[in-house]
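Left out: one protein chain. Kept in place: all the others.
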Amino acid sequence: MSSSDTPDTDVTEAEAVEVDELREGVVARLREVLGDGVVEHHIVPNCDVWIRIRPDAWQAAASSVRYTLGARQFGFLSAIDWQPSPWRRYMDSEVDKAVHGDEPKPLPEMTTGYAGGETRFQVFARVANIIEHWGVTLKVDAGDTDPAVDTWTKVYAGADWHERETWEMFGVRFEGHPFLRNIYLPSGFEGNPLRKDYPLLSRFTKPWPGIVDVEPMPGTDEEPSSEEGA
Amino acid sequence: MTAVSDRQKLAYLAGQAADARVNVELETEGMVLNIGPQHPATHGTLRIVARLDGEQVVQAEPIMGYMHRGYEKLTEVRTYAQITALINRIDWVGSFANEVPFILAAERLMGIEAPPRAQWIRTILFEMGRMANIILFLGDMGIQVGALTPMFYAFRDREFILNQIEAVTGGRFHPNFDRIGGLKDDLPKGWIEDSHTAMAKVREICDIMEDVLLGAEIFEARTRGVGVIPPDVAMQFGLSGANARASGIDWDLRRDTDVGLPYGQVDWKVWTHPDGDSFARYWVRLQETREASLIVDQLLDTIPSGPVMAKVPRIIKVPEGEAYVATENPLGEMGFYVVSKGDLNPFRVKIKTASFNNLSITPWLLRGVYVPDIITILGSLYFILGDLDR
Partner (left out) sequence: MGLGLVESGKMPKPLSKLLNLSRSYSMWVYQWGLACCALEMGAAFGAPRYDVMRLGVIPFPASPRQADLVVISGTVTDKMAPAIKRLYEQMPDPKYVISMGSCANCGGPYWDSYSVTKGVDQIIPVDVYVPGCPPRPEALLEGVVLLQQRIKDEDIGARWRGEPIVVE
């Protein structure tokens, strides 16, 4: 059940839509402060809320969500590369053939997730209000070729290390960060590993050895077939 | 029960800052001390570069990545079953607790609910993982401070819990037992009585540790007032778990979020401590271990009967969507943000680990601290390298 901005509510579905008042209130309060800095939102009722922010309102969103909405607990900050990987799972095991068929399928189109998105790279962050017991995931578009967003370190000091990690894994620059440098990878490492066009070379040089050990699903008496546990 | 008053805390912080300022003004040469990456006191392969002035730290920075195995990239090419086998090596001491948030996220995306018996057993194994983890901490903190004996007690008593976990799952601390929709197998015969005995042993070791370490003068002198973290700073850096509760933040994901595990049906309490120093962190974890054994005792007595696995398709393809599920793991809040495109493997899995946030406070915290206190503070923050580096 999504209550996004685009009006597409079915008449029959409208009767079954639950209204999550707590999270609707969160979105409304954020919209009050940021105006049209809030681009889109998506609520899964009694579960979670996703809000997409306009790129130039990213830092303002951080301060609003911390001071006005009271979400003082910092969760994490990272990025998603929405372009589908050109190599999928690097192999044709029996499970892949059973699911996708034998012929090589064309690469799917790039689609984004909840609360939309227009560019290939998206930075997302999670903060929580531990007094009212809700958490929100904020997303922002970072760009297609040279992704960059503002830094959150002036509002949440803990974002420092998360932004360093996102920088080295995706190549997303954070404007205003004190010192972006490697945190996990050795200093001579070339490339941004978590981008979808960064290949796992071991999977090219050595194919998957195949099914070694098979267990049937609990509760069934079937013989383990070659489609299990690929 | 605040042994360190606010005035004392402020005086300590101000004294450290003043000392550091004076030393800088005197322009004494600083020495760079490199602790690690292989060092008995750093819980694994962590390297800390500390710029010292005399015995005080002017600037300290942890350098990580010596155990970075690239989990988030590996999850993109593995099926959900394969990922379950991989992720219990993130927090390698807290066995079963690593699998639970990922499985719950996948179940939320698929819209499947595991049967009540499975949720009960999951919670029991989860709490056992917590006890195994924290008992190691209780002994390990002794070593950081200089007491060697508690470590042997800890290893000996962990064996009881590991025996129980092994009796059910077959693995001492990489169980690979959780499945989307439930569990792999049911409990063996006689397990419940043996677990009650094991819980009694856990309470015994907690009492021993309380006497041996918490009651020791040297331990108190080395940990009281050391590494004070004010609650607002703790929330800014994203501290979670016992570290946050030891600073007075009353937040426990088992009580505050509902992910399907039956914590609401058991009588238990959340322990907090207002001080925020290393002593508080040790104290909170000790009380939590005892509380966990009481939780498990109550759960063992009320296990519902029924199946342990819901009906799931044989080849698991998770429908499109995003989900974030976080649970109160032994180290703190561990969460999996799963992005799925309807395929056999997830599109992106962001693993939020507690140790990353817990350690990110150290550059701020270690300024002005004496060198032996570095070890005490790192020991009390308690991170596991697999959890830190992923």
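As written, the chains take the letters A and B, and residue 1 is the first residue of each chain.
To be clear about the criterion, a residue touches a chain if its C-beta (ideal position, glycine included) is under 8 Å from a C-beta of that chain, and two chains touch if they have at least 3 such contacts.
Not measured: the values here are computed from a predicted model.
Within the full complex, the residue among B:His174, B:Arg245, B:Arg290 or B:Arg348 touching the omitted chain is B:His174.
Listed by residue number, the positions of chain A touching the unshown chain are 184-186, 193, 198, 200-203, 206.
In the full complex, the hidden chain is touched by chain B at residues 37-38, 44-45, 65-70, 73-74, 77, 85-86, 89, 92-93, 136, 151-152, 155-156, 159, 172-174, 385-386.
In this text, only the chains that are shown with their structure count from here on.
Centre-to-centre, using mean CA coordinates, chain A is 24 Å away from chain B. In the complex of the two chains, the chain B residues touching chain A come out as 64-65, 68, 70, 72-73, 76-77, 79, 81, 108, 179, 182-185, 232-233, 235-238, 240, 249, 251, 256-257, 307-309, 312, 314-315, 317, 321-324, 326, 333, 335, 337, 339, 341, 344-345, 347-348, 350, 352, 356-357, 360-361, 364, 389. Across the complex, chain A meets chain B through its residues 47-48, 50, 72-76, 78, 80-81, 84-85, 89-90, 95-96, 98-99, 108, 111, 113-114, 124, 126, 130, 133, 135, 137, 156-158, 160-162, 169, 182-186, 193-194, 198, 200, 203, 217-219, 227-230.
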